[in-house]
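Every protein chain but one is kept in place in this view of the complex.
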Amino acid sequence: MVRVAVWLGHLLILAGASAGATLALGVLTGDAGTLRLTLPRLFPFAEMSLCVDGLSAFFLLVVALVTAAAALYGPSYLGAHAKAPLVQTFALAVFVSCMAGVCCAGDGLTFLLAWEGMTLASYLLVVSDTRSEENTRAGLLYLVMAHAGTAALLVVFLTLAERGHGFDFDALRTAARSLEGPTRSALFMLALVGFGAKAGVVPLHVWLPKAHPAAPSHASALMSGVMLKVALYGIFRFGFDILSPTVGPLPASWGWTVLSLGTVSAVMGVLLALQQHDLKRLLAFHSVENVGIILIGAGLAMLLSRGRGAESLATLALAASLLHTLNHAAFKGLLFLGAGSVISRTGVRNMEELGGLARRMPWTAWLFLLGAVAISALPPLNGFVSEWLTFQALLLSVAELGGASGLLAGVAASMLALTGGLAAACFAKAFGVTFLGRPRSVHAEQASESPSPMIAGMLLLAGACVAIGLLPGYAMRLLDGPTQQLLGGLGASAVVTAHGPLVLSGAGAKAGLEATSISVTAVAALLALLALVAWALRGWPRRAPRRLAPTWTCGMSPSSRFDYTATAFAKPLRLIFSAVYRPRRAIAKETGPSPYVIRRLSYTGEVVDLAETMLYMRLKRWVTATAQAIRAHSTGRIHGYIAFVLVTLVIALLLFARA
Amino acid sequence: MASSLLWLTPLLSFAVGLGMLLVRDRRVLATLDVAGSLAVLGLTLAITNRVVQAGPVGALGIFRADHVAVLFLVLIGLLAVAVSIATVGWMRQELARGHMRAERLHYYYALVHGFIATMLVTVLADNLGVLWIAMEGTTITSALLVGFHGDKHGLEAAWKYIIVTTIGISFGLFGTVLVYGAAAHAQGGVLAGAMNWSSIVAVAPHLDPGIIRIGFIFVIVGYGTKAGLAPVHMWLPDAHSQAPTPVSALLSGALIKCALFGIIRFHTIARAACGPEFSQGLLLIFGLLSVVVATPFILAQHDLKRLLGYHSVEHVGIIALGLGFGGRLGTYGALLHVINHGVTKALVFLVAGDAIARYDTRDMRMIRGLMGIAPLAGTLLLMGALSLAGTPPFSIFISELMVIQAGLAAGRTVVVAAFLVVVVIIFAGLIHHVGQMVFGTAAASASREREAHLPMLGMLLLVAAMVLLGVYMPAGLDRVLARATEIIIG
Amino acid sequence: MSVELATRLIDVLGALLLFSTLLILASGQLFRAIYAVAMQSVFLGIAGAVLGAATGNPDLWVIAGITIVVKAILLPWLLIWVVRRIQIPREIESVIPINATLALAAGIVVLAFRLSASLGPVRQAITGNALPVGIALILLGVLVMAARRTALVQMVGLFASENGIFFTAMAVTQGMPLIIEIGILLDVVLGALVMGILVLRVRSSVDTDIADLENLKG
Partner (left out) sequence: MEEAAHIEKIAAQAGLLVLLGPLVTGFVQKLKARLQCRQGASIWQPYRDLAKLLRKGTVQSDSASPFFRAIPVLVLAATVTTTVMLPVLWASSGPALLPLGDAILLLALLALARFLCAIGALDAGGAFGGMGASREMTVGLLVEPALMMAVFSVAVAGGTTDLVHLAARRATLPALSWQAPDLLALFAMLVLALAETGRIPVDNPDTHLELTMLHEGMLLEHSGPGLACIVLATHTKQIVILTLVAALFFPLGLADGSAPGALVLAGLAFLAKLLALAIFLGLVESSYAKLRFFRVPQFLGLGLVCAFLALALRIL
């Protein structure tokens, strides 16, 4: 009975997702222009409406993609080990529809309502999976951060609505036109804080790695893969559309802020991810990294935006960042689903206790590897495409901008390179330790492949990763709408795929010079060809048959204890970047009769998240301490009460009795 | 006919109260309770209907119901019904635990209805003197209810309550006298109903601003005490935490609002007499103070009901802010917030009462995993808390939205900023407390008896209102609110 | 009786009322305080009568009568009954030392007079110095409640401050409507009764003064 309901729910979600996808594609491919729909008037003071333009449609597409996969994946997953499958199905439905609502909102009120609905539904998903104290705390932190963000957004929306006499986006735009510079920038910064808190921008990210893993895995996929994007949608919508001045470039301060925030988030996110042993937490931290990468592109586009004579370059940057949005949704969704299938089969999240799953769950393993390659920005998958575009944009703008901004772009470029390397290392670790080697626990020992619906969900996203990687030109066409809408000028595809859909070219190079262009498709073909050749080479000439033998462990009989653990794998980086990690370690030695005979060594170590310890912990401690102190001062004496009344009256009389 | 309703309504509930003194049987009492409340609700709705149809209506020269009044009237009726339904279940638990003695039940019910009657008179009064008398009446009846358990803490709370609020109210009376004096002077000699709000408002622009200022200061400090505005709020957490839970619900949900009603009446006069800046400025200051002062006590609180008490302080502050920001939007938002907070706070108090009964403690550190042992109550508590904290799709979000927008419209950016910061902090505190109560695993000692669904009806009624107003504004309510706004800000 | 005479009389009575409140403040004995407030109520009644004579408004006579009956006889009697009922220390313990209290009182009186001095034409609406005296009485009454510990003294303070209100109310153009005055007095009596009940119940259950309870805090 319950199972049927869960299935039905997910099928409905799937249907909704496909509907949304078709709608979005319709708008993006230009058949249907901008769609408008006025909702029944719920509140006297504001008219509510939906409006799907290019930008909305693109993000709607992102939502729909991952949602479809999650809907395929969900039922079996929930069936496996859910506390309250019905509640979670319901919450999931609300969650995705609210995300779609935010993307399609045509006015501030609809936006805010959907936005908060999104928060609440995801909160429900976070706390409903396992009722542990930890999850409760994670949910609390999440809710508080989200609420703080919303407070900032409220100011932005209400200020504009107040000036524009209406919540409708057009009204907000007209209101924004009349703004003077400082106010405009102040509002943008507020919006950045509001959306950044939801998007997990460092240092507002602390809730993310705690909350995302706590939800059921396909919900985590949606939170990490899509919800962050919805927040980014807000940044795009406000930065380029609503708050942007009608003429002239965007204020340089915006681009600077976004670009630097993006860089910091990218590096910090991946650095912290490297030290995680909880599969899902690791992935969550990578979301911080990728949001950073997306913001790098966005910030660059802001710096280059209108009226600096580099339209095509700005378009390139924006296209890179938008494409990465789509890509990250695809591969992060895939990875979370993969992690989920591991967890649902083993019940273990700590990768130290896994291992050897590649043989037991081959599908999951292959797909996870694919996702890992994609997220590490390795060719020939989609992650590489968007990062290549970002690199091109950065390099060309270095020359274009020059000076401090140029240097910033240069630094961003090198940091991006570092990020790529770190990500590769991180996923070599994650994949290797989780799926390869020998199983390190009975759970891993007894694991078996997940049911086909879950595999199907992953396949969908994997397909997206490969398709975007090999045929980037076609994905690029989807970006025409948003890029033209936000920056004007030529669309993305005109700029980026100048030499045909299979060739990417970093446009906007200096006059008279040939734009750098690559064809991932061709390279992939070459790769495949060479692989075949090599395979043939190793197959020929005939030789003695293949033998199996135990791994070389200096002559001792190999066991899973010889496997290199995740902690050990990340050790060099822990030392190199100890300034960031502030690693703590404790080694307890249990010696036998003589101090030289060691019975047992137990090692415990941890790294800290600087933002958490330096900012939030201190803030929390300070606030609670003050509150305690104030509260301690209140005596329950009635005379005090009366005195307060008397004094208040007297003061009020003294101050206000006379005009 | 319609005019007679004005005095029939309080009279009815008073009569019900008196009648109860003669009854001993528990069931009959409960039935009378619910029936009486339902009748009151019906009558209030009838009055509302009349007012909406044909404008304000007066009676006996001292009663009058206009659009402002009916808002509060309906709120009282609604809460009366919800509370009396919930009382059924609560009373069972209390008797089971021996906190209530069966032979004293009729006093309890009688007092509750007397209390409701006085509140009705308060909002129906046109004559400011009658307003004051009824207000003092609420103090007396509810003070007895606060101390009803007769334990040390209850009596202490009752004493603080009656003493402090009586002082406050006497200030209110003095303010009333001054305004009356000014009015009588302006009208030249005493004429019929010189003490009636309606007639005073008529001449308000000609009143002497100097004396009105002093009068309004006395009123806002006086009735403000009763309404729980900081810094004269201190009795409130004591009383609201010690009172029997249904009474707490009424105190927080309805009584505070009656005091605000008094303030609003005088605010209208003061606005007309000395211009908006004066009274709005005062309201702004008290509002901000209340919101800020409540914060630390909410954060570092362990007693569930005290927590809710301080929350009432915060929300009264928000209402005052709305009035203080002024303008159509602010006033509208404040009035809407009166309804929203009344409904939500009553709900939360009732659910909290259930939780407290289950765990037999008010210490939030002892209450864990309510969701596990009482799913419905847990859900309601969570929803209520989220609503109190101002998250959509619950009603309070909408009114807070309006208040904030009004603040920005009034150009009070600093106040709004401070307000938002504090609200976020309070949100953190509240969700921290509630999250830990709702989730986690319950102690073995907690009672796991199945939830009786009939009493829950009362709460569900409130939840329905809470969610409905969060996602939709009925046209009728909107019209009443708009008209009431006009009445207040002219 | 002519208006000037009335005004002069009212001023005198106002002074007497102030004086009696100061007596309450200064008194270290419970009974003295009670007698002082009773005396104050008598003055109040007289004031009512004077105003009634001056304005020829019969209501004021009635009010004066009721005032004397209720506030000068009934309530003091109630207090004394309570005191006799429960054995409590007869001397008043202070939260704020008496001299400090008196200093504060002086300040408050000055404030009250400054305030009403700032008022314009409306002063004619209120006979004599009834307004400043009223304000002063109210604040002083509350001061008593804040500065003295015993519950009963707080009740005394409350009555004193209410007397202030009544004084002003009477002096306002020909007094308030009779019905209202009666209602108010009724409330006062009821309130006093409830307070008395509370005091007695605390005494009977836990043998302390209710005003000393301070367990509810924070």
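Labels for the chains are A, B and C, by order of writing; each one numbers its residues from 1.
To be clear about the criterion, contacts are C-beta pairs under 8 Å (C-beta built on N, C-alpha and C of every residue); 3 or more make two chains touch, one makes a residue touch a chain.
Keep in mind that this is a model prediction, so the values were computed, not measured.
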Could you tell me which of the visible chains the hidden chain touches?
A
Can you work out which residue in A:G181, A:G248, A:P558 or A:G592 touches the chain that's missing from view?
A:P558
Which residue, A:L418, A:L490 or A:V647, contacts the hidden chain when the whole complex is considered?
A:L418
In the whole complex, not just what's shown, which of A:F45, A:W254, A:F384 or A:Y581 touches the removed chain?
A:F384
Listed in rising order, the chain A residues that touch the chain left out are 355-356, 358-359, 362, 365, 369, 373, 376-379, 384, 388, 391-392, 395-396, 398-399, 402-403, 406-407, 410, 413-415, 417-418, 420-422, 424-425, 427-429, 431-433, 435-438, 499, 503, 505-506, 509-510, 513-519, 522-523, 526-528, 530-531, 533-535, 537-539, 541, 543-554, 558, 560, 562-565, 568-573, 575-576
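We take it that only the chains that are shown with their structure count from here on.
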Building nodes from the protein chains and edges from chain pairs that touch, which of line, ring, star, complete or other describes the result?
complete
Quick check for the class: compute each chain's Cα centroid; which one is farthest from the centroid of chain A?
C
Min distance from chain CA centroid to global CA centroid: chain B
Compute the distance, rounded to whole Å, between the mean C-alpha positions of chain B and chain C.
30
Check: chain B positions touching at least 2 other chains come out as 156, 159-160, 163, 167, 171, 210, 214, 238, 297, 300-301
Residue list for chain C, restricted to those that touch at least two other chains:
115, 118, 142, 145, 154, 211, 213-216, 218
In the complex, chain B residues that touch chain C:
127, 129-130, 132-133, 136-137, 139-140, 143-144, 147, 150-153, 155-160, 162-163, 166-167, 170-171, 173-174, 177-178, 180-182, 184-185, 189-190, 195, 208, 210-211, 214, 237-238, 241-242, 297, 300-301, 306
If you look only at chain C, which of its residues touch chain B in the complex?
115, 118-122, 124-126, 131, 134-135, 138, 142, 145, 151, 154, 158, 161-162, 164-165, 168-169, 172-174, 176-177, 180, 183-184, 186-187, 190-191, 194-195, 198-199, 201-202, 205-206, 210-211, 213-216, 218
The chain A residues in contact with chain B across the complex are 42-45, 112-113, 116-117, 119-120, 127, 131, 133, 135-136, 139-140, 143-144, 147-148, 151, 154-155, 158-159, 161-162, 623-624, 626-628, 630-631, 634, 636, 638, 640-642, 644-645, 648-649, 652-653, 656-659
